[in-house]
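Sharing a structure with you now.
Only one protein chain is missing; all other protein chains are in place.
This part shows chain A:
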């Protein structure tokens, strides 16, 4: 009301009518200056975003309750569940800091997108079962008013794990554990395998486990965009910047047994803006480390691992960057529509891509052959030497394949036991981890996000008990070894 009368007052000068209603040029609208002045006045009036000193719209807010370092699928999943489980609505302010808004090196979008329940650790099976449930009902969870529904392009073709003589007993054990948790997996003999998939060469295969339901692959980019859209509609703020520093304070406390521990608390997160020297100190209560392959570096910034080795203070977060290659090839005589995600005993894997006889696949290198993770260049010799021979041996039709393209991505590889790290750090009490999943983070992201949100809001895990995935196992040495890591 006030604004309109002021504007009318301004224009009521010589012409006597509002701007925009004249036909020809007016004396006042010379060089478009009038519209500029109008815009400036509108921003000065209450409700506009006028800052007399300088523009800070590109900076993150000065304070936020939770700061999530890393905007990949795990970070966004934690943000989503924090906003979904908070009471009352709108209670928690969440800020997601992501330094690469094109996600060009993020593990999420470079992943092959598979989801399976065929793990050896029961918690992994439970996480994956909840995640597939989430993906099936994704339009109920991530619905945003007025936006079209998501189509994650899920292929329910299942996983086929092959085992040699040595691994057959372990596979049987694993299948028993998986079935107990509710996964639909069946065991097949080489004879049954040949009947079902005539294109497989069952030489050297003693047993196979085939996931009948809830397994397959989907489009991770769509899940990421869906989460991003929903999380923005719930009021989470995004910032394109990099976390460069944590300001924390320490407290010397005594445990119940009289031992002295130095507990740290992070007070501020310094977020440096992209391509600039500007940084903003963000006051926060809780920091969530979901930086994926770079989580180790973020943990070092917080002082985790700075201490004499062998103590809790000296235990680093053992998450490292590891480079993995994925190759896309074309083979017109290759297996047909029924091809599941096949994993050879040698570690080579492949799956069908689309309808045109294209296949995606790769292999995890051994410790000695680990490529240098400094860049994302693809080594095509690796395919010739390490991926193609086992593939051609397992599926004879693949002897005549032609590689169409390839790319590389990072694993947030947990060198300790290749399973995720979830929950708070015992000494830096307000840093929570959601990282280190070594290649199966995408498929467990919805469930892990919920677990971390429960930990933050309630203080303990409520639905899935992930206490064996806490940080303290790195100090106590209790490995939760996952055998079925690709």
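Convention: a contact is a pair of C-beta atoms (placed from the backbone, for glycine too) under 8 Å apart; a residue touches a chain by one contact, two chains touch by 3 or more; residues count from 1.
Basically, contacts and distances are computed from a predicted model.
Undergrad: If you had to name the missing chain as UniProt does, which of "T-complex protein 1 subunit delta", "Distal membrane-arm assembly complex protein 2", "EF-hand domain-containing protein" or "Serine/threonine-protein kinase 19" would it be?
TA: "Distal membrane-arm assembly complex protein 2"
Undergrad: Looking at A:84, A:179, A:194 or A:229, which residue reaches the missing chain?
TA: A:229
Undergrad: From the list A:38, A:84 or A:136, which touches the chain that is not on show?
TA: A:136
Undergrad: Of the listed residues A:114, A:167, A:220 or A:241, which contacts the missing chain in the full complex?
TA: A:220
Undergrad: Just to verify: which one of A:148, A:308, A:374 or A:459 makes contact with the chain not shown?
TA: Of all options in A:148, A:308, A:374 or A:459, contact with the hidden chain holds for A:148.
Undergrad: Residue-wise, where is chain A in contact with the chain that is not depicted?
TA: Interface residues of chain A facing the absent chain: 109, 136, 140, 143, 145-151, 153-158, 212-214, 216, 219-222, 225-226, 229, 328, 332-333, 336-338, 352-356, 358, 405, 407.
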